[in-house]
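For this depiction, one protein chain was excluded, whereas all remaining protein chains were kept in their positions.
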Amino acid sequence: MRDVAVLSFAQTPYKRREASRSEVEMVMAVVTEAIADSGIPKGAIGFTCSGSSDYIAGQAFAFVGAVDALGAWPPISESHVEMDGAWALYEAWVKIQCGAADSALVFAFGRSSMGRLPETLTMQLDPYTLAPLGIDAVSLAALQARSLLDRGGVTERDWAEIAVRSRRDAMANPFAQLRGESEVDKLLAEPYLVSPLRKHDCPPISDGAAAVVIAADDVARRAGPRPVWIRGIDHRIEPHQPGVRDLTRSPSTSLAGRKAGAVPERLELAELHAPFTHQEWILREALGLGEGLRINPSGGALAANPMMVAGLARIGEAAQRIRESGSGLALAHATQGHCLQQNLVCVLEAE
Amino acid sequence: MAQRCAVTGVGQTRHDNKRIDVSQFGLVREAAIRALEDAELTWSDIDALVIGKAPDLFEGVMMPELFLAEALGGTGKPMLRVHTAGSVGGATAIVAASLVEAGVHERVLTVSYEKQSESNAMWALSIRVPFQQAVVAGAGGFFAPLIRSYMRRSGAPEDTGIRVALKDRRNALKNPYAHLRFPDITFEQIADSPMLWDPIRYLETCPSSDGACAMVLASESVAKRARRTPAWVHATAMRSEPTQFAGRDQVNPQAGKDCAKDLYAKAGISDPRREIDCAEIYVPFSWFEPMWLENLGFADDREGWRMTYEGVTALDGDLPVNMSGGVLSSNPIGASGMLRFAEAANQVRGLAGEHQIQGAQRALGHAYGGGSQYFSMWIVGSEPR
Partner (left out) sequence: MKPVTSIETPTRLEYEFTASGAQAEFLENIARGRLVGKRCPRCEKVYVPARGNCPRCGIATSDSVDVSDHGTVTTFCIVRVPSQNIELDPPYCAANVLLDGSDMPFITLLGECEVEDVRIGMRVEAVWKPKQEWGPTFENIRHFRPSGEPDVPVEKLGAWV
């Protein structure tokens, strides 16, 4: 396997509603910044891959316009996944592994504010048996949360503590959308949104874009002083029907973590893509992350959850933080689908 | 490249206007099971899934691979979903091949499909986004003016498109999976069929089909153990450019030329016309055959029509094109590109059935999408390169 490193990461400030910039303009901003920071000239980047969803954008072929943001002339080698950008990064990593490119630009974008997100996500369900029921995304997450409470060992207070910590950490993250001090008791006094979930257990709806540049071996070493190496990356999917799996566990995350070579004791921090508080709890258990480990110093998806972007942003955030601290291993995680159906784990190391 | 990659299994469904006899699960499984049987593998042998499909609005399901993965044996496996507009079937096969070439996996199942009959594709394409101009008259309205430009530029005889359609429709009669089959089709029937988007006639256009295509891509060590002949992946290439910009040549796009050039260089081909035995290229309107022959470097600029006219692209010609009947005969959009790649593979495996080109050793699979701006291509051969 070739050594591949994250060279740069750029993101927009995440907002409830990005009204002044189109997707193309958001993408242009983050792509330009990520390329400039990577130390690799734009024309030398060998591959480009993006992640987005037509249902988020409300039109077919929505990603086609994003090519306009790239200055794709002369024409570029480029691909797109209808997935979170973390999987676009995976495709780019594979391209580099097979020697088709030495560097790659990865980006993702989404303006969830254009539609009504919980209802849009209902369209992600089995169209024969689930979607006709009209279950929305928050209700499905609440089913999962209820199962977890019934299993025992975790309380609503534990979840509120996750929310408090996430919003507090987000105060140091200029890109976060939800930030500030809050108190567990006050949060627990709030009414349920969809029992057993309260508003603070759920992610905000966010618009935004992010971009990452990765490169291999000497190209990475020459490009900049502090490459952050991808030591392992893997992803796995579970069955779709909520009834056929144990919603309180995430075996796909455990497996992806093992395949990516995650060793919990050696980690400095983890950026987990847990849109709901209880999902952080499930993911920690699946990955065997101990109490002392720093989780989501960025504030995580509870501070900003741009659809199709949030997973890629976890990789970018994790890489950025260990680059700044100078050394150590970090774990980044991305999820998509209902109730943590599909999960990706990436292990990063700064030299 | 860490290891070589080969196609060891190919499968496709019967393509039809409405496959109401199967669900989306049934449709993708029909193709996947045939590919697995061809490769003599079972679900549990597969390491990873790569799924391709055109816009989600065509079926009315957001990211449908999430609900389909378990029906394709995906539980506990990596699954990727590719979407690069009309070229997606080709791009999906390329992503699957790179997973093997990278040394990440040994056996990858790739599946692409479209089941437009479950939603309303015309509606999906007609959503009016405010502040943008309405796209006039759909895909035909977009591509017909480009065909007129080509006709003017090349001075090609006006019946060139009819000749392409006649050839592809006759080829389709040899393909048991083809959607459109017109026994005894004649030049006159095509010439007399109604003009839809003048200069495009009804019988010069593709249908819209429900259908799926699947392939098993395997590493060299797996492929060498396969009982049936594999198709070796010699080279893959992809290129994209913006839909429109000042000065863009939409008739003979640079992205297609660059993609072909890159592809031939990787495959060690210096004279594609001589060194490639047959080609499956993405021709949704018959006039795109001569246009792409030029774009792909098989003919000089403005001369592509001569190859069609002189019968070079016929089944018994020098460079047969669209032996299967092509997109003109079956068009499950998300799978259309992969069908081209799969036909190229089956030709060099000697398994193309009635439309087999005898002795085909090297074949091109080609797909394009968007406003002639996304290209994906591969070269496959009967021997490892």
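For reference, chains read A and B in written order, and residue numbers begin at 1 within each chain.
Just so we're on the same page, contacts are C-beta pairs under 8 Å (C-beta built on N, C-alpha and C of every residue); 3 or more make two chains touch, one makes a residue touch a chain.
What you see is a predicted model; the values in this text were computed from it and never measured.
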Absent-chain contact - pick from B:Gln3, B:Ser149, B:Ser208 or B:Gln356: B:Ser149
Among B:Leu166, B:Leu196 or B:Val380, residue touching the chain not depicted: B:Leu196
Residue, one of A:Val24, A:Leu193, A:Val263 or A:Leu293, that touches the chain absent here: A:Val24
From A:Pro13, A:Gly39, A:Gly58 or A:Pro251, residue that would touch the chain that is not displayed: A:Gly58
Residues belonging to chain B that touch the chain removed from view: 20, 60, 122-123, 126, 128-138, 140-142, 144-149, 152-153, 194-200, 242-249
For chain A, residues in touch with the removed chain: 17, 19-22, 24-25, 28, 31-32, 55, 58, 67-73, 113-116, 119-120, 123, 127-128, 131-132
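Everything that follows uses one rule, which is that only the chains that are shown with their structure count from here on.
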Between chain A and chain B, centroid-to-centroid distance (C-alpha), Å: 33
Interfacial residue positions of chain A with respect to chain B in the complex: 1, 48, 53-55, 58-61, 63-65, 67-68, 70, 72-83, 87, 90-91, 94-95, 97-100, 120-121, 123-128, 130-131, 234-241, 251-252, 255, 336-338, 341-342
Residues of chain B that touch chain A when the two form their complex: 1-2, 23-24, 53, 55-67, 69-70, 74-85, 91, 94-95, 98-99, 101-104, 118, 124-125, 127, 129, 236-243, 245, 253-255, 258-259, 262, 370-371, 373-374
